[in-house]
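The complex appears here minus one protein chain, its other protein chains still in place.
The block that comes next holds chain A.
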Amino acid sequence: MHLKSAIFWAVALLLPAIQCVHTSNWAVLVSTSRFWFNYRHLSNTLSLYRTVKRLGIPDSQILLLLPDDMACNPRNAFPGTVYSNADRHMDLYGENVEVDYRGYEVTVENFIRLLTDRWEEGVPSSKRLMTDEGSNILIYMTGHGGNEFLKFQDSEEISSWDLADAFSQMREKKRYNEMLFMIDTCQANTLYRQFYADGMIATGSSEEDESSYSHHADNDVGVAVIDRWTYYVLQFLENEVTSLQSEKTLGDLFDSYDVEKIHSRPGVRWDLFPGGEEAGRNRRVVDFFGNVQGVEVQDQNSKDSLREDLESLMRLVKDYEDFAAAQEKNKTMMHDAMSQRGIVQKLQVQQQNQQKAVGSMRLKKENLSVRQITGVALLAGLGGLWYLGSKVVI
């Protein structure tokens, strides 16, 4: 009885803590350009990678897509490193980078397959976005784009319609709870124009017919090392979102955009988010950038179901206690104790129901009834044998 009440209170106390509806955080970070002079796109992405990792999203939940290897480019004056700042304080490449898609694997097809999780068999889980309806996803893309398209590897492009359809499919498949889409490219804001799936917040670096600019160049590396918008987003994340406990909201992040500094007009799209701008602004930054692990409680919307759940839980506890008591007496077995309460029957009914729901297709109907009869007869025979056998032994 003591144990029973303890579990009940534990669950009851947990309830108010679960405000946040998502249970996992995923990040898809994509650089879409090759070539040495696009060094900054790689460092943009790696900087984001470092940030989400800092805020706790594990490598298994980060999909990093890097089309070129700047660290090992012969033109790199600092072999094996990538820096996003001319002060070269921190090597972004470092020792613990897990690149999931590299080189020519970064294609539009693979990106859409990744989003919608339509793979042939045998694709390793490290390359898959294994999200569910409780996952919050951060998608960051950077590269060279134009009006409603983004170039991939200088050879193909993804359009805003492709992205919109892929996200809608994700919605249909319950692959995410909420999503934050960030894009840093020329005319970035056009990329999320066609989105129509619910639960999305989108933000981009520049308006239509506007370029996005690089922030500064490292004159020893000889190339621009980071883009302006990403630079200031990162600055906010570094300075304001120092830990998972940060209460900074997306509203704060977007308010930190300064057109003077960014040299282009960033945009935000709220209308697809349930509750619109008001709700969206109150989402915490760490809900997307950090790893906030909530506990999922099924049917938590209805109090009755919760009560039923608690009751069944208590029943289970009672069963266990009964079984333990019976075992102490060494009189009967668990199976008997359960059959006494008809639980076995219940389970069987449930199994039958499940079979009906997802049963495999039968090809021949006549055979089915014959087989069923045969099966029942066989089972009855075996049951009789077993009963007789046990009697005989005793």
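In the analysis below, a contact is a pair of C-beta atoms (placed from the backbone, for glycine too) under 8 Å apart; a residue touches a chain by one contact, two chains touch by 3 or more; residues count from 1.
Going forward, contacts and distances are computed from a predicted model.
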item	value
Choices "Protein O-mannosyl-transferase 1", "Glycosyl phosphatidyl inositol protein transamidase complex subunit", "AP-4 complex subunit epsilon" or "Glutaredoxin-related protein 5, mitochondrial" - which one is the UniProt name of the chain not shown	"Glycosyl phosphatidyl inositol protein transamidase complex subunit"
Omitted-chain contact residue, chosen from A:Asp220, A:Asp271, A:Glu308 or A:Glu321	A:Asp220
Hidden partner chain, touching residue among A:Gln61, A:Asn76, A:Thr230 or A:Asn291	A:Asn76
Option touching the unshown chain, where A:Phe35, A:Tyr213, A:Phe236 or A:Phe323 are the choices	A:Phe35
Where the unshown chain meets chain A, residue by residue	35-37, 72-77, 79, 217, 219-220, 222-224
